[in-house]
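If you scroll down you'll find the structure; I have some questions about it.
With one protein chain removed, the remaining protein chains of the complex are shown where they sit.
As written, the chain order gives the labels A, B, C and D, with residue 1 at the start of each chain.
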Amino acid sequence: MAKEFDLVLEVKNLKTVFFTNSGLFRAVDDISFTVRRGETLAIVGESGCGKSVTALSLMRLVPDPPGRIVGGSVSLEGTDLLALDEAEMRAVRGNRISMIFQEPMTSLNPVMRIGDQIVEAVRLHRNLSTKEARDIAVEMLRLVRIPEPARRAREYPHQLSGGMRQRAMIAMALACRPVLLIADEPTTALDVTIQAQILALILDLQKELGTGLVLITHDLGVVAQTAQRVIVMYAGRKVEEATVEALFADPKHPYTRGLMASIPAVPASGVPVQARLNEIPGTVPSLVRLPKGCAFAPRCKLAIKRCEEYPPLADWGGGHLAACWRADEVAEVA
Amino acid sequence: MAAIDYDVELRRAGAHATGGWRRVLFLAQRHVLGAAGLVIMTLFVLTAIFADFIARYDPLTIDAARALARPSMAHWMGTDSFGRDVFSRIIHGARISLAVGIGSTALGGAIGVIVGLTSGYLSGWVDLVFQRVSDVLQALPLLVLALIMTAALGPSLPNVIIAIAIPLIPTVSRVIRANTLALRELPFIEAAKSIGMSEVRIALRHVLPNTLAPLIVLGTAQLGSTILTEASLSFLGLGIPEPYPSWGRMLSESAAEYVRTAPWLVIFPGIAISLAVFGANLFGDALRDILDPRQRG
Amino acid sequence: MTEALLEVTDLKKHYPVRAGVLRRQVGTVHAVDGVSFSVHTGETLGLVGESGCGKSTVARSVLRLVEPTSGQIRLDGEDITRLSKSALRPHRRSMQIVFQDPFASLNPRMTAGDIVGEPLAVHGLASGKELEARTAKLFEQVGLRPDQMRNFPHQFSGGQRQRICIARALALGPRLIVCDEPVSALDVSIQAQVINLLIDLQKQHGFSYLFIAHDLAVVAHISHRVAVMYLGRIVEIADKDELFRNPRHPYTQALLASVPVANPLAKKLAPLVDGDVPSPVNPPPGCAFHTRCRFAMERCRTERPALVDAGDAHQVACLLNEGTGRGQ
Amino acid sequence: GEPKQGGILRMYHRDSPGNASIHEGATYSLNVPFMPVFNNLVIYKQDEAQNRMDNIVPELAESWAWVSDNKTLTFKLRQGVKWHDGKPFTSADVKCTFDMLMGKSQQKFRQNPRKTWYDQVNDISTNGDLEVSFNLKRPQPSLLALLASGYTPVYPCHVSPGDMRTHPIGTGPFKFVEFKANESIKLTRNTDYWRKGRPYLDGIEFTIIPNRSTAILAFVAGKFDMAFPTEVSIPLLKDVKSQAPNAVCVVEPNNVATNIIVNSSAPPFDNIDIRRAMALSLDRKAFISIMFEGQGDVGGTMEPAPAGLWAMPKEMLESIPGYGPDVNANREEARKLMQKAGYGPDKHLAVKVSTRNIPVYRDPAVILIDQLKSIYIDGELDVVETANWFPKIARKDYMLGLNLTGNAVDDPDQSFYENYSCGSERNYTNYCNKEIEKLFDVQSQETDVGKRKKLVWDIDKKLQEDVARPIIFHARTGSCWQSYVKGVTVMSNSSYNGYRYEDVWMDK
């Protein structure tokens, strides 16, 4: 690498759509964000809001058909990934930018040994002998704290527990020391105690390697505990962006606020009576039949006539962006 | 990035095709081969139904005077050595092939479904016994089994149907059993149990309808192969007996002797069989793509 | 409290692991290994624990969807553990279940109306016009529109589907509803709606819930009492307040500590336990948790702690708690 | 040119005979490959197409004579003949063979289909190693004809009937090498053959090809020197001629009569009117035109002239009901008979036509059914597997049957006694007419051929009029060989007698 970039990733106006037989899904609609070296950016949002598609768009792995990246740019340390040809992009994938998927069981090839899968990742990008690559694989497994890494390297995915599989995925993703790691709900399929282990591991390694991290989750708790900055997505759009502290202290978008209020919390102490939660009425809209203007308006208590016009992402101070006409009133009304 | 014509892409994806015939039309466009198969099958069925109106001669009437006529305006596909009009025989043969295809598929399918459901649903020793029986049936070559069956029952339409249906049973029952086993694990079956529904009712109301898709797919595939089996049996002299114009019979034995002196006797029935089976296969293939949710893109 | 509606005593469910020529049993999955608890009328008992610890098996055993290996299940004082299928039928009306996955819980080939009305039809409680009317009423109860009765499951969103499941459970007028992770598959913002619905229905009808979840926060929210399971056993059971304020079992403590708090200023994640959950085929001897427990003593490897009362109706199964109290 | 020595004749065989023992079989599938292994006492001259009394020549017998009022037939045997295993041939072998055929010996054939041929033989006596006499109950001039058939080889005494089925030993021009069921039969030249200079061929190899179209294709492609005799159907013949113009093909009658067996012991055919109507409905020309493109013959029981020796004159034949040239008139009459029996346009008679599941049986049955339609009979084909055919017929479990009757020798005795005498096992219809039976004996003893012919014609006519077993037609079939194969003669009034292959040679 010639020069050290501070800004590892810069995504501008990314648009990804799906052409399906029920219509046009604007899965990612005009999303921009940046990730710095060593920084963790969290993307939160409900199921189907476009988090995974965003991640896949960065990797240029959106299934085509039916999907297509239709606009914007993704620059990784200054190179626009969307402008690369397929061979060039292959050299980037798994090398400078890596991804961990949600389902550790299905994301590993069931008929290949764990070690071989890591070896493959290494040899695709480093001109090494199998022997050397195997040493690296074992080393990586040790790094992700798998006990007896040399033996585990010879095992198949089904012989590992869920937590260990996810560790192996992480080892594979980090084998080439990428500058950017994308983790798409890496712990959703795991138990809470294991989740805590895995998240701690990812953050440790990230610190150690200085990797930029995009962490996708729907769990605000995870966000609070891991990220420096947060993007909130709703129906394919970024509706809010802020530092984690700012977001939790003062959510500017009614959706974010509603989300926070609807999540039951483990009582710190003495909270307890069984009580109704604050619910957000209605359902997440289908991406094909999005309401005009602000997609959240139909479920929003603050909705006004003007919401039929899409509110721009405005800076509400200190880089706290939110796409709501009444962002400044949210705190009072809610 | 090249400019993208959203309308074109959406049209390709079938977004315009919502509801009713538009959807059918779209599917037909998407699965051109399947549509072709459906057309062939439909023609085949219509031919069978309206054979009496389409055929220009009685398929059984023998007329020495016009034996072995070449294809002409009078006899589109010529005549056979008995002077019977080949075209009329092929038209009427559709009826027999259809009867064999549908009859044996339905019979084998029905028994297979019952066995598969019972086996998958009851498990335990019933299942064990059924499984072994179907192992046995599967290890016996299908044609050999059919051969012995027709020998035992004598060659007639119903017997040929039975002989072809029996080897089908294990295939069908295996598929249904596997499906039933998978379905049994689903919560909606447990939910049905928890409301106190009887096992039989669960099997009929919840399990059976959900095995319909694989059954239809299997059925269309089998339809073709039963027609072929009948032809093979006929070739070996055990199919539908003369004078009924079964396509297999038309092709077999004596007809083969005319392969060069009167090739129309061999070519046309062969094409009829291949086309019908081809149509069923094409259609079955497309149906599988459409019905199997995992296949959807 | 009043007489317990559901009383489970020493419930065990062992699944055989078969192998060999005659499929002889070579091992046993101790899916549920001696569980006792009770649920009172109008009460919600929460059941938490990690994946595979036997929560669903408890739920299914209570409803006799699987046959318990041993133990006793009493519904309203009557022992239903060994009732025949037909003798059980009337009792089925008293208890119903809502499953985790609303997609798989609904027969894709039946209309929503048929699904909800089916229990009534099966029990011969209504037919024709009346069936329709009662189904419509059920739809309204769970916040669906009666005109949606003609729709098929795939035409509903996840939250709506779970409402259909709840409506089906309500149809027979049960007194106990077992909820096996009813919200885990739902979106966060929808989850609240369903939990609220369950709470509202309980208030209206006085249902009892056995509420299973792996999300402590959800359990904490809806339950009156909470039981924590680990590897087929209940390791701690107490009133909700008591449990969260004063968790006594090291596993419960680890569980609580592992839940990420939605507050960036709160303490950062610090995993309290290492390693994975052991297999229920060969559960470790002694206290099953000793392999991961920071406080494990020599005795824990051999001696299996019983669930004992530690005061305030707070029962815990840990040797550390024998006389003293907290583990830390 | 001059016959050349050498070469192996490659021929295909139409099917796999059950075994190799001619005496235990009744199909020329057996005679074609195994006749070359044996010799008879006497034989029809192998290079003449027509079998006649006057072209019977000595073989193992050097000469023969009728003595004592034509009741004894004495043969002088050839000297120095050896069996293929080296043992000498003597009169004892002849006696053994015929004793066994008459069922008089210790050893028995597993089956003995031509036992009735020797009904008139009292016993066999030998006089030294080289003389043997057949002592008859009454004169039977045609015995000699029977002895000259390919069906009447002399078997060795010292080989058991069981061994003859798997590994036949004869005195003939070719030795048996091997028989692989469904695959091949191989014969090799008998270097020690008593007839010097014969055979010309080094051996014969039969490849069994049951599928006729494959077989003909292989012949056309030159894989074989000769097609299986009398198995090339008329349409295939055309094919051969167009594809292999050099091949030599002949079409000859083969003395096989296609006939209808009528179950007169049960309704509806116990009614003579219905039987007659059925006989009247036949359009024999149509059968022949469809099956043989015109190349077949109409006749009675005996094979039609000129190939047949005993056929009725044309006028006599045409006077039999149903044989008249005006088919429509015949059928008009048939319909009247049917109406008399209570059937008509509104009340059809449903009939099952049973036949074997072989094209030569099935095809005429199909035509028959079509023709019966014209007289209010709705026929349905009932194809019967070979295994079940005779038991079914024996049970009388049929109404009409379509059958083929092959005659080993063109002689009334063989045909009348076998098929029409009371109690004969091959009299499938159980037709039994004592008066006619008396006539059978009369003609049998008649030594004057001219007189015998008259008698035979009358009998034949009567049999047709009784609708005992209506004969539909006599077939003709083709035989083909490559042009370099010489010395083949195809018999024209039998397909069982012409396969010694002594005179066959190849001009290659």
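Everything that follows uses one rule, which is that contacts are C-beta pairs under 8 Å (C-beta built on N, C-alpha and C of every residue); 3 or more make two chains touch, one makes a residue touch a chain.
Quick note on the criterion: contacts and distances are computed from a predicted model.
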Per UniProt, the name of the complex member that is left out, chosen from "phosphoenolpyruvate--glycerone phosphotransferase", "Nitrogenase protein alpha chain", "Peptide ABC transporter permease" or "Acyl-CoA dehydrogenase family protein": "Peptide ABC transporter permease"
Chain not shown: contacting residue from B:Ile54, B:Ala106, B:Leu147 or B:Ala213: B:Leu147
Candidate in contact with the missing chain, chosen from D:Thr90, D:Gln120, D:Asn190 or D:Ser213: D:Ser213
Of A:Leu9, A:Met59 or A:Ala242, the one touching the omitted chain in the full complex: A:Met59
Given D:Lys137, D:His158 or D:Lys223, the one touching the chain that is not displayed: D:Lys223
Omitted-chain contact residue, chosen from B:Thr61, B:Gln138, B:Ser156 or B:Ser198: B:Gln138
In subunit D, positions touching the absent partner: 16, 18-19, 24-27, 108, 110-113, 162, 165-166, 179-184, 207, 209-211, 213-215, 217-218, 220-223, 243, 385-391, 394, 425-426
Residues in subunit B touching the chain absent from view: 32-33, 132-133, 135-144, 147-148, 151-152, 224-225, 228, 231-232, 235-236, 248, 251-252, 256, 259-260, 266, 270, 273-275, 277-278, 281-282, 285, 288, 294-295
Hidden partner interface residues of subunit A, rising order: 59, 61, 90-95, 98-99, 101, 103, 106-112, 120-121, 124-125, 156, 158, 169, 172
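To be clear about the criterion, only the chains that are shown with their structure count from here on.
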Minimum number of chain-to-chain touching steps separating subunit A from subunit D: 2
Winner on C-beta contact pairs when B-C is weighed against A-C: A-C
Rounded Å distance, subunit C centre to subunit D centre (Cα mean): 89
Length of the line joining the C-alpha centres of subunit A and subunit C, rounded to whole Å: 31
Euclidean distance of C-alpha centroids - subunit B vs subunit D, Å: 46
Overlap residues in subunit B, where contacts from two or more other chains coincide: none
Interchain contacts (touch definition) - all pairs: A-B, A-C, B-C, B-D
Complex interface listing, subunit C residues touching subunit B: 60, 63, 65, 88-89, 92-93, 95-97, 99-101, 104-109, 118-119, 122-123, 165, 168, 171-172
Touching residues on subunit A, where the partner in the complex is subunit C: 46-47, 161-164, 191-197, 199-200, 218-226, 244-245, 248, 258-260, 262-267, 269-270, 272, 274-281, 283-284
Contact set on subunit D toward subunit B in their complex: 211-213, 216, 233, 235-236, 238-239, 242-243, 285-286, 289-290, 293, 357-359, 362-363, 365-367, 369-371, 381-385
